[in-house]
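Note that this complex is displayed minus one protein chain, with the remaining chains in position.
Right after this comes subunit A.
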Amino acid sequence: MGEDFAAALPANAWNWIAVWRRNYLSWKKAALASILGNLADPMIYLFGLGTGLGMMVGRVEDTSYVAFLAAGMVATSAMTASTFETIYAAFPRMREQRTWEAILYTQLTLGDIVLGELAWAATKAFMAGTTITIVAATLGYAAWPSVLYVLPAIALTGFAFASLAMTVTALAPSYHYFVFYQSLFLTPMLFLSGAVFPVTQLSGTFQQVAHFLPLAHSIDLIRPEMLDRQAGGIALHIAALCMYAVLPFFLSMVLLRRRLMR
């Protein structure tokens, strides 16, 4: 059993690239629609909430509300982009399109496929988050050049949420189950992680909960850099996000092996 599991893990450090390139080729064919789809939502939130609510709330944590919200939207867009890629694109590739099955005929392992899918989802998260960062920086809501430190944080956020979504993909019997993940996990997290208002506005219990949420760690990494402030606990946030990237990867491997290689 242990030996079997080891055989399903990524075979080497580069096999996953073939899977990433497959998805990249597929994405290129509909790149414009995909980019617009991934950007529209966070942009609307940024400017809708930012200007509308911003007029009412004034300054938050010593900055304009739009600038405060921008970091939240960068992290959220990365979360959404990699989650949606994993549950709505990787899932059909695993199931009805049988793409994974075809790949398993080759010298790639299940681990190579999963890693390639995660890397691709993280890439889409990176593209979405980076674009919003650039827009925010251009409009003066983020500071050069410290904003550049945001980019690796976006990629790591993408990996963490892709990995989490992969366990959902591995477990879900059908598309209907993804709604639970979105509305019971992602949406509450948006409000508990300081994306739209500071975590300090929450009651003590919820503040404790926030310490464990991947989106909160992502925002705590991204916001200080965008606002050119001293960030605290960087190592902790990076470690937490790495944990959210690595542990669900192994869990999803166990689940997917059970599902696909009976």
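By definition in this document, a contact is a pair of C-beta atoms (placed from the backbone, for glycine too) under 8 Å apart; a residue touches a chain by one contact, two chains touch by 3 or more; residues count from 1.
Here is the rule we use: contacts and distances are computed from a predicted model.
You can't see one chain of this complex, but its UniProt record names it "Lipooligosaccharide transport system ATP-binding protein", from the set "Transglutaminase-like enzyme, putative cysteine protease", "ATP synthase subunit a", "ABC transporter permease" or "Lipooligosaccharide transport system ATP-binding protein". The residue from A:L39, A:L104 or A:V209 that touches the chain not shown here is A:L104.
Of the candidate positions A:A18, A:A143 or A:L202, contact with the unshown chain belongs to A:A18. Mapped onto subunit A, the interface with the missing chain covers residues 3-4, 7, 11, 15, 18-19, 21-22, 25-26, 29, 97-99, 101-109, 260-262.
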